[in-house]
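Below is one structure. I have some questions about it.
All protein chains but one are shown in place.
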Amino acid sequence: MFNDVLAHKTAANLTELRNKKPLIHNITNFVVMNFTANALLAFGASPVMAHAPEEVEEMVSFAGALVLNMGTLTEPWVEAMLMAGKKANELGIPIVLDPVGAGATVFRTATAMKLTESLSISVIRGNASEVLSLAGEDSQTKGVDAVHGVDEAEGAAIALSQELGATLAITGAVDLVTDGNRVLRIFNGHEQMGNVTGTGCVATALTGAFLAVDGDSLEATATSLAAYGLAGEEAAVDSKGPGSFHPALLDALYHLDSDKLINKIKIKD
Amino acid sequence: MFNDVLAHKTAANLTELRNKKPLIHNITNFVVMNFTANALLAFGASPVMAHAPEEVEEMVSFAGALVLNMGTLTEPWVEAMLMAGKKANELGIPIVLDPVGAGATVFRTATAMKLTESLSISVIRGNASEVLSLAGEDSQTKGVDAVHGVDEAEGAAIALSQELGATLAITGAVDLVTDGNRVLRIFNGHEQMGNVTGTGCVATALTGAFLAVDGDSLEATATSLAAYGLAGEEAAVDSKGPGSFHPALLDALYHLDSDKLINKIKIKD
Partner (left out) sequence: MFNDVLAHKTAANLTELRNKKPLIHNITNFVVMNFTANALLAFGASPVMAHAPEEVEEMVSFAGALVLNMGTLTEPWVEAMLMAGKKANELGIPIVLDPVGAGATVFRTATAMKLTESLSISVIRGNASEVLSLAGEDSQTKGVDAVHGVDEAEGAAIALSQELGATLAITGAVDLVTDGNRVLRIFNGHEQMGNVTGTGCVATALTGAFLAVDGDSLEATATSLAAYGLAGEEAAVDSKGPGSFHPALLDALYHLDSDKLINKIKIKD
């Protein structure tokens, strides 16, 4: 029923990540920086946050992946993203983009467009509203929260994927990942993730971690989202609400291992 | 002994908040952004943090309330606050101001003055030292911590409330809320809240959430502070120190319900 090959690949990716401990360069928002760094550490990567024009090109050159996140955006940060992104493209370092709040304001939507036009991006991960707005559809985003379901955005994701040559991931109750041809769905996850700020941003960062060890963007994305979703399921068992869910999620990421992944990953072709 | 009508109103406001899930636009400090977003989510609101001049006017126009917080302040953030605030005033969206560190430096005090003079603000929530300094009294603020008790600032709060046409809230062991005529005191709360950074900032943000659903600024403020204080009491039972108190407080906010509020809210006229 679920794809067993991809369950094994999830385990292999995690093992590789923990062996290599690649540097993941994040240019991300103020709200989630701490959570993101801790999640990357717990997963097995080596996070760094750096946005100064003086150093982003140098920093990204040591990285296994570059994570661009549009939350709490201002113009100087967009410039830093473009500088780091161009260097990453030059060096063949994969980029993952989180278009936080695309569709909510003209500035966010325009920035997402500028980034996707100026850079070759491996993976874009957003909620359904953000993906619809990137596809130019008349969507709505309430601040940074989706008002559309994942399935509503499937067509837009496939079209956008083909247009941009990127893997598109829409996260929600069931996550959808597509490279324009293949469509994978991930059934791991827990609704409590929707009650904690930054869980989407962390999904994007962890995707960056797997991109650093898996050259297949589609599978790197699907396996990272599935592993993360499984951690969410385990965290829900160990917590009483969204507050205690947060540390429990980091604990669960840290305690992921091959056995759990092989047996509990739920990805469908 | 305690005001039963306001206990019921607290419950009604929470129910309304969770039904409407209004967007709360925060321009707040770096230290508390994550805590604030998570507290607003746990309470039932939809938080967004945005401070770019390119988008603050557009973002606030979708919001149920605007929260302005002066921690980690710089001049560009003051400009963003003024832009968002003027648009909020134009659209009749309530503003709540947290004058973090007013009285500690000339820059903070002057900024608080500029914001209160340039904008029509519904609620100002601070500690006693901050409120005294806003009233032009020769108060002291040690960094961002109060060195005065709530009762010392009652007169200043009433005078300031009348002068600015705003509700003034002073939080401390017992919280005081006044619209210049009526004075309410809130007896919910727990001393552990003083050992966690940003609990005051979160009080301000949650007041923004209730302002989005309750047109009476005085009662919106008193009921939000009381609900938050009750969550603090419950968190103290479930925690071992200020570290575990933080997630427990978010859990407790999430698990607030009408029954608890009606029975345990302690507001006095």
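A and B are the chain letters, set down in written order, and residue numbers restart from 1 in every chain.
Simple rule for what comes next: a contact is a pair of C-beta atoms (placed from the backbone, for glycine too) under 8 Å apart; a residue touches a chain by one contact, two chains touch by 3 or more.
For clarity, every value in this text was computed on a predicted model and none was experimentally measured.
Of the listed residues B:22, B:85, B:126 or B:198, the one in contact with the hidden chain in the full complex is B:198. The missing chain, though absent from the display, is touched by one residue of A:78, A:115, A:186 or A:249; that residue is A:249.
Looking at A:42, A:73 or A:267, the residue that reaches the missing chain in the full complex is A:42.
The omitted chain makes contact with subunit B at the following residues, 29-32, 34-35, 71-75, 101, 104-108, 142-145, 195-198, 239-244, 246-247.
For subunit A, the residues touching the absent chain in the complete assembly are 23, 25, 30, 33-34, 37-38, 41-42, 46-52, 54-55, 58-59, 62-63, 238, 246-255.
By our rule, only the chains that are shown with their structure count from here on.
For the pair subunit A and subunit B, the CA-based superposition corresponds to a rotation of 120 degrees in steps of 5.
Look at where the CA atoms of subunit A average out and do the same for subunit B: the two points lie 33 Å apart.
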